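The next block holds one structure in the form of structure tokens; read it before the comments.
Note that one protein chain is taken out, while the other chains of the complex remain in position.
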Amino acid sequence: MLRYANPKKFLDLSGALLPWLWLAAIGLMGWGLYAALFATPLDYQQGDSVRIMYIHVPSAWMASFIYGVMFIASVVGLVWKHPLADTAAKEAAPIGACFTAACLITGALWGKPTWGTYWIWDARLTSVLVLFFLYLGYMGVWAAIEDRAKAAKAAAILCVVGVINIPIIRFSVEWWDTLHQGPSVVRFENGKLAPSIDPSMLWPLVSMGVGCTVLFVALLFVRMRTDIARRRIRTLLALKAAA
Amino acid sequence: MTQAVAIAGENLTCRRGDRILFSELSLEARPGVLTLLTGPNGSGKTSLLRMIAGLLKPEAGRIVFRHPDGAAFEEEAAQLIHYAGHHDALKNQMTARENLAFAAAWHGAARDPAAALERLGLKRQIDLPVGYFSAGQRRRAAFARCWMSGRPVWLLDEPTAALDSAGRALVVDLIAEHVASGGTVVAATHEPLAEGAAEFALA
Partner (left out) sequence: MKGFLALVGRDLRLSFRIGGGPFLGLGFFLTVTAMLPLGVGAKLNLLGEAAAGFLWVSAALASLLSLDRLFQADAEDGSLDQLALGTLPLEFAVFAKALAHWLTTGLPLTVAAPVLALMLNMPEGGYTALFVSLLVGSPVFSFAGAIGAALTAGLRRGGLLLSLVVLPLFVPVIVFGAGAVSAAINGFESWAAFEFLGAVSLFAMVLGPLAGAAALRIHLS
């Protein structure tokens, strides 16, 4: 990995990979969406609204996955002080926030026909909402601190603290859910990724999940390349000011 | 006699944001000598002082505190130095005595807070909240804290800023006294504080 940690090498490698990543993302998500919207059977209880699942579940997966990526990048940045790791963490956050928002919005839209309300304070939805706040706080720290090296460290500390907290938050919210949740609410969520899911639904879902992951990597590379270019411009301007 | 501490900075590089303030800088501050850091604004005088104090990590290079025989000190920099920064680090809502008493408890001190304030000519203001002080009086109180500390190394950032001529004379005297007793003083300043000082110019 560390061989590619030099910006020049990263630019070369990511430049070579990007077209393939785009192609793979479009292919996987295109087939997944086609299968999800037209080829898969209706749910006998939920009708067409079950098709939201093909966006909702991959988004939920991406929301936690990207925070995990940020965590690893933050630790690498803190321990080995590698600027490329800081860049990766910084540029992953807005993508993660978008997936989290997509997860929340699709969850609400799915909730209306199934639960009869846009929002229920169920443990999973609440955890994802808190995760969304973690993303916003992280991006806020990056935006608020001008000195890049300081911003990187501060944001990395926040990210690590967030990861330490996620299990506690998760646990507390689940405990809270059992305390407050009436037994009348039907919980479809638990059945979502059960092994009993029909293969005709499973494969489009897997395709969407892998497609979203590839899409994330492609977006991350583009954002990181932009960030590297932005920093080069700033260095040039600083040199110009000093000359 | 004050404990003799020699400071050596080796190949120091300082970066602030996107700017390199200085690189490959080496300096030496010897006990019994007043070392002046001079140079234009933004040349990194304050950053260098903060590096010696251990507040700022050098981007490259290192700082070593040595006994006169060359052996490195076991203690951390924080226990050898007193850093009197650009800000006075005084609480407006507390009296001069309370401010210094807290410093004595937090850092440890060789002298009594009241004695230190008296030495800097603040006898009548000892029990006045610092909020009522003029800029010069605040500077004196901050310097009183330095004198009170009894630390062998004084790191001073513009120690005479905002002082009137009487105040400046007091501070210059105390610096000379500390140096004469074998102390190490590094001061970032625009003005010549004493004759025979070692000058270190930053570009």
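Lettered A and B in written order, each chain numbered from 1.
Quick note on the criterion: a residue touches a chain if its C-beta (ideal position, glycine included) is under 8 Å from a C-beta of that chain, and two chains touch if they have at least 3 such contacts.
These figures come from a predicted structure and were not determined experimentally.
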item	value
Touch criterion as defined above, residue of B:Ile20, B:Leu56, B:Ala161 or B:Ala176 at the omitted chain	B:Leu56
Given A:Leu109, A:Ile169 or A:Ala238, the one touching the chain that is not displayed	A:Ile169
Those residues of subunit A which, in the complete complex, touch the missing chain	130, 133-134, 136-137, 140-141, 144-145, 150, 153-154, 157-158, 160-162, 164-165, 168-169, 171-173, 175-176, 179
Positions on subunit B where the hidden chain makes contact	50, 53-57, 78-79, 81, 83, 85-91, 93-94, 98, 101-103, 105-108
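The rule is short, and it goes like this: only the chains that are shown with their structure count from here on.
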item	value
Of subunit A, residues touching subunit B in the complex	146-149, 234-235, 238, 242
Touch list for subunit B against partner subunit A, complex	15-19
